[in-house]
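Each remark here refers to the structure printed beneath this line.
With one protein chain withheld, the remaining protein chains of the complex are depicted in position.
To keep things simple, chains are lettered A and B as they appear, and every chain counts its residues starting from 1.
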Amino acid sequence: MTAGDLVLRAEHVCVEYAGPRPIRAVRDVTVELRRGEVLGIAGESGCGKSTLAYALTRMLRPPAELTRGSITYFPDGGTPVDLMTLDSESLRGYRWNKVSMVFQSAMNALNPVTSLGRQFDDIFEAHRPAMDRAARHRRARELLEMVGIDPARIRGFAHELSGGMRQRVMIAMALALQPEVVIMDEPTTALDVVVQREILDEIERLREELGFSVIFITHDLSLLLEISDRLAVMYAGEIIEYAPSERVGSAPAHPYTLGLLRSFPDIRGARRELRGVPGTPPDLREHFAGCPFGPRCSYAFGPCRSVPPVLRPVAARRGGAEADRWTVACHLHDPDARPDGPPAELGGAAPGTATPVTADDAIGAESGGGER
Amino acid sequence: MSSVTGVVQIDPGVADAGAHRLGGRLREIFRSRRLLACACIVGVFAGVGIVGPFLVHNANALSTHDWASPSLSHLLGTNEIGQDVFAQLVVSARASLEIGAGAGLIATAISILIGISGGYAGGIVDEALSLLTNVILVIPTLPLVILVLAYVKSNSLLPLILIIALTSWAASARVLRAQTLSVRNREYVLAARASGERTFRIILVEILPNELPVIVSNLIFAMIFAILTQAGLAFIGLGDPTTLTWGNMLNIAYNDEALSFGAWWWFIPPGACIALLGMGLALINFGLDEVLNPRLRVYRPGKSR
Partner (left out) sequence: MSVLEVRDLTVEYRQRGGARFRAVDGLSFALQEGQTLALVGESGSGKSTVVRAIGQLVKPTAGEILLDGQPAARHGAALRAYRHRVQMIFQDPFASLNPMHTVAHHLRRPLQLRQRHLRGAALDTATADLLRSVNLTPPDEIAAKHPHELSGGQRQRVAIARALATDPDVLLADEPVSMLDVSIRLEILNLLDRLKADRNLALLYVTHDLATARHFSSEIVVMYRGEIVERGPSDEVILHPSHPYTQILSRAAPDPTASRAVLAAARAKRQSARAARAAEEREADLGTGCRFRTRCPFATDICTRHPEDMDVSPGHQARCWLYAIANGSGPLLPLASPDE
């Protein structure tokens, strides 16, 4: 599925949780989603990715609030809509109709005391008042069948289903109104690897059939490399790398991305020394003087302590057209700060060569940074 | 479609912090104005109960000013035989608080013992204790207390306290049992078992501290219940007629037809005190809940917390 034009854009979004010491969960984030594209957002706990997801659907509740930035939705063949200007009626027309969400834990999002059919009814009653009871029932059964669940389950309850089946029901609900964008927040984290594989295949099949775009949020970077077209890596509320997925796996630009990749040992690869990323994620109440990843970074040098890096395009010697739009927030890629370019394993090439290196080669070539 | 719960937790550990640090909560208590107000009310009653009787006229002193309405010399007037109503009110405070605190503490202690032991032990012990709890729960308290009191003739408050305590522990015990069943399977308890800790220590050190919020809440409810029950009993003439309590005052006022005499200063203040103390304690309970469990807090934008 090739990406088309823009369908959703968030620009300079900042989200804060109010309190005696406000938590700045999302700091100046800009992402774009194109039609038919899968955008992956990778990051660990405390990086702000879920908060960003809720902001995109304007589902933030106090004490969280969007303090800066704009979120624009581009309807197919219509005028762009600034989501912040929508009143609650139009917002309802936007939510679930155009952009829907699959939540992390189905057991928390599905109502345990009403039947599944009733919950589908809720969706239709709220957004498609014209539908009569028979039509709603029919459509609900269609949706269940579409995600591979026996339609007779419509009368059943959430607790009667297994984890994988519940997640499918969530997906069916998200697709009920044929939205253009589906945001999935860790949809497979709580599931076994086998069921996870089934759900992912299901999502891919539905995407091919119905043509919606997906924002897929997870901490599992290896998963994103497989299923997403582009991915954004978040750390401490900021996007630190924004790249085409197919290339970032072989030669990531940001040291954190490299660390994350190395945290997934290759099941079939040779045995090697396995290392993650030492240290802990920073407190989001703090203001960072330099790069928020600096204290944990084995490549940190001069400017990292005092100058916050900004997203800048990755060196052109990587090849690829302008359309690849690969940006990274790291001083290693700043030609002023580091004229020689980044180290080999982060995309820098020895003079004369331009071939990307594989992650395994990178481990061997690495000159052993400091362990913390 | 069920709605999204608003609070997106960033770090579950941080959110739980407040719930479990009783010491650090004292500062929080002073921040909640409602809680502070109620604590003050109860504090005033406690203060009055402790020192009050030394500061007022003799409550039993007869005088010739019968049925006097409130004045400077008798702040709440006098009753039928010239006794100072205000003095009586103050002295009653002490008795009522004694009953409330005494019965409440004993009832809570029993409920802890039975509820937690049953919940942790499981099996036949749990079944037996549950049966006992349910039987006591089902028996109507007031008639039982009336019956027992009719047999026990004593001049002190102690039998009354004991009886109220022995008939009111059951509801708390059930709650604690349910709580214990849940806490028992938490991993830190399993870890303690796996370390080889003895059962008694596990209950005391691992389980009990986690149930403190519920226990405090139960204690306060038990106290309210005791005060109200005693007031009710005294009003219908049971219990110790010589000890001055608010209930007694109401009983005497009723019998001496204070209503038809229009002596509002006699029968309204005791009732008001009962109500006020009960309300104060109940609201402390709710306020404490909010403080101890951050998830129950209602977010008020613009207010500093």
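Definition applied: contacts are C-beta pairs under 8 Å (C-beta built on N, C-alpha and C of every residue); 3 or more make two chains touch, one makes a residue touch a chain.
Just so we're clear, the structure is a prediction, and the values are computed from it rather than from any experiment.
**Q** Of A:82, A:142, A:226 or A:286, which one is in contact with the hidden chain?
**A** Residue touching the absent chain, from the options given: A:226.
**Q** So which of A:132, A:150 or A:286 would be touching the chain we can't see?
**A** Going through A:132, A:150 or A:286 one by one, A:150 is the residue touching the chain not shown.
**Q** Looking at the full complex, which residue from A:265, A:302 or A:335 touches the chain that isn't shown here?
**A** Going through A:265, A:302 or A:335 one by one, A:265 is the residue touching the chain not shown.
**Q** Looking at A:106, A:165 or A:236, which makes contact with the chain not pictured?
**A** A:165
**Q** Against the chain that's been left off, what residues of subunit B make contact? List them.
**A** Interface with the chain not displayed, on the subunit B side: 12-14, 16-17, 19-21, 186-197, 205-206, 209-210.
**Q** Residues on subunit A that touch the omitted chain in the whole complex?
**A** 44-45, 148-150, 163, 165, 192-198, 201, 204-205, 219-223, 225-226, 246, 249, 259-268, 271, 274-278, 280-281, 358-359
The working rule: only the chains that are shown with their structure count from here on.
**Q** Taking each chain's centre as the mean position of its Cα atoms, how many Å separate subunit A from subunit B?
**A** Roughly 52 Å separates the two chain centres.
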